[in-house]
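With one protein chain withheld, the remaining protein chains of the complex are depicted in position.
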Amino acid sequence: MRPSLLRSQLRLLLREPTLRLGALVLLLCFGYALARGRAWTLTDAEQLARVQHDIDAEVAQKREEVADVEAGRVRAEERPFAGSPLDYRVAAALPPGPLAALATGQRDLAASVAEVSLWGRSDTVLTRQSLADPEQLQAGTFDAAFVVVYLLPLLVIGLTFDLLAGERERGTLRLVLSQPISPAGFLLAKFAARLVVLLALLGLFGVAAAVTLGTGVTVALLAWLAVAAVYALFWSALAFAVNTRRRSSAANAMTLAGAWVSLVLLLPAAINTVVEQALPLPSRMVLVGELRAAENRAAAWIHDHPELTGDDAFAWARGYYRVQRTIEEETAPRFAAFAAQLEARTELVRASSWVSPPVLVHEALSELAGTGPARHTAFGAQVLAFVDSLRAEMAPRLYAGRRLAAVEYDALPRFRFVEEEPAQVAVRLVPPLGLLVVASAGLLLWGVLRLRRGEPPVSGPDVG
Amino acid sequence: MLRAEALTKRYGEVEALAGLELEVRPGEVYCLLGPNGAGKSTTMNLFLGFAAPTAGRAWVCGLDVQHHLLESKRHLAYIPEQVHLYPHLSGAENLEYFAGLGGSAVSGPEVTALLERVGLPAAAHHRRSGEYSKGMRQKVGLAIAVAKRARALLLDEPTSGLDPRASFEFSRLVRSMCDEGVAVLMATHDLFRARDLASRIGIMSAGRLVWEGGSGDLAGDDLERVYLEHVRRAAEEAAA
Partner (left out) sequence: MIGRIVRHELRSAWRDGRILTVVVLTLGLLAVAVIVGATNVRALQAQREEAAALERANWLEQGPKNPHGAAHFGQYAFKPISGLALFDRGVDRYLGSAVWLEAHRQNTLVHRPADDAPAVQRFGDLTAANILQVIGPLLALLLTFAAIAGERERGTLRLLVSQGVRPQALVLGKLAAAMLVLAPLLLVALLSAAALAGANGLPYVGLLALGYGLYLGCFAALNLAISARARTSSAALVGSLALWVAAVVAVPRIASDIAAWACPTPSEHDFFAQVARDIKQGINGHDPKDSRTEALKAELLARYDVKTVEQLPVNFAGVALQAGEEYGDRVYDRRYGELYAIYRRQADLRLALALLSPRLALQPLSAALCGTDLAAHREFAAAAEEHRRALVRRLNEDVTQHPGASPFKYLAGPELWRELGELRRDDADPSPADLRGLAILAALFLLATSLALASARRLHVDP
């Protein structure tokens, strides 16, 4: 393809009213999504800080109580529970990633902060009484990932459904192809011009995001944009292939709209249905019943073994703690089965994302923004591990009836989320995205070969 | 310059063109006459490579069109019956665009000169071509052909629907190109225009060239008589 050809197509494209309108709408959507995402992320971070602060303040107060007893300002009998290991709490938070504003992902649904202490059990530490508006959760947020996954393909379709057919229907194609230029070359130039504009729009959004979010141009941001670009490439290539059929522009529009509905709306919903039907989860409601039955049994057992609780100030706490551990042990196989099924579901969805570009891209955009399912799963696992380490530290004190000394408070475990290695994310995302690139190239090649075969597409289906 | 050699095109059972032999030399205007469906447009399409011949060859400047699809078009300019332009671009921008596609980029003063030469009013140069009349669009089409400096020109019913004055101006411009050594093949229904412009005339019917002669061979109303007679005879043969 001659560079001059691309230049002239680019000039032609930039004069098109459809492009101006489409680009404007896309940029407005991106702008809204960015502003909204930024506001939302700030609220989110403030919220985490507030939870952290409130819990720390409460623990600091407990520490003061202990210090008062230690200093003799208050008599020990007046504060029998001071320094109880059961009272130490710490907030385990999943901080929003620097790009969280670009994709809400699972963040509006999954817990991103947990209160960890000797209270409760591993099945309750991440269960929350959410007050989130269900309608909002169901509708989903209008984030940049939505703009990319849902709306960007529509702009691509709007710009490309009549690449050849439109020229034919307007009558310009005969004059064009009487010039020394092949149909494939002409179509490729038009295609490339559109891709250049789409990439420019994405680039513009990238700059806006880098400035607005204050992250500057980072590898993660570039990767995010690259994923969006690959997705745009896929849709352009699909539109290119559809254009090589000698059909009317209305037929092309219909085909591409059908492809969009099938790929973006129906296929993911179908995948969801298949996953839920093929890998049903044990009922949470029945699990609740089983947990409560275990609680009854554990309480009766501890009632019959008063020697395990003792009779000092911590007796009740000791009994409570032992009951919870007994329930956990008894129900562990049920939760293991539950977790295994969840894991199998994740695997199945991941496998299905190889054939569903929107699912793949949505997951990739969320993961790169730090709001994806994998990061939330990792958070859950790290919280549970942290719970274990806290228990290992505190349970011996509880059993021995040893209070926490004021100075000890400062040395107690704190939670810090360890991010997944970028390489691991890449290993997971690059192969299916690579396949998407290969598939796009295949579609382009197929289209070019089809155009090379047979006579130039100057006449449509209804002209002899 | 333009040569058809036993050029044949079949669409299924229908023979659109049957063994056409034709040659247009530099500086010559060859007019193809014939009723609808006689094979005039098929001939044009075969020279343009828009259709592949079932048999025979089309030559442009010594290049076999089928084997040199792109190169042959470098030497060929084409003005369809309806010149369709990009309506949201001006005439000047359309000219720049198409000339660029043809590999002969023009700009600024050249564009103005070309549009002036084909007689497009200066006030219209930078107006949206969507507002142009058919005659104005044909002129831009001609300017595109001129800009290409093509050695052969294909005209497909270029004056149909033009008023007599526009038609006259168009002929004058074609003749001026011809004087520069361009070979012109023109398909038309306009007997008057054919006699006025052509160096040679061919009458086609049912995919065959049924009569050929120089414009000097005819006088007065002869062309109309010859045309009707040959077309009637061809129709009778087809019926029999």
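By letter and in written order, the chains are A and B; residue numbering begins at 1 in each of them.
Everything that follows uses one rule, which is that a residue touches a chain if its C-beta (ideal position, glycine included) is under 8 Å from a C-beta of that chain, and two chains touch if they have at least 3 such contacts.
This is a predicted model, so every value here is computed, not measured.
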Residue of A:293, A:340, A:430 or A:449 touching the missing chain in the full complex: A:293
Residue among A:11, A:245, A:345 or A:450 touching the omitted chain: A:345
Contact partner of the left-out chain, one of A:2, A:20, A:303 or A:452: A:303
Residue, one of A:175, A:359, A:433 or A:458, that touches the chain absent here: A:359
Where the missing chain touches subunit A, by residue: 32, 36, 39, 43, 47, 50-51, 54, 105-106, 109-110, 113, 127-142, 146, 150-151, 154, 158, 161-162, 169, 248-250, 253-254, 257, 261, 264-266, 268-273, 275-277, 280-281, 283-286, 288-290, 292-293, 295-296, 299-300, 303, 342, 345-346, 348-349, 352, 358-359, 362-363, 366, 372-373
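Assume only the chains that are shown with their structure count from here on.
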Centre distance in Å when subunit A and subunit B are each reduced to the mean of their C-alpha atoms: 61
Residues of subunit B defined as touching subunit A within the complex: 11, 45, 48-52, 69-71, 73-74, 76-78, 80, 82-89, 93, 97-98, 100-103, 105, 141, 144, 148, 154
Touching residues (chain side subunit A, partner subunit B) in the complex: 4-5, 8, 11-12, 15-17, 170-172, 174-182, 186, 455-456, 458-459, 464
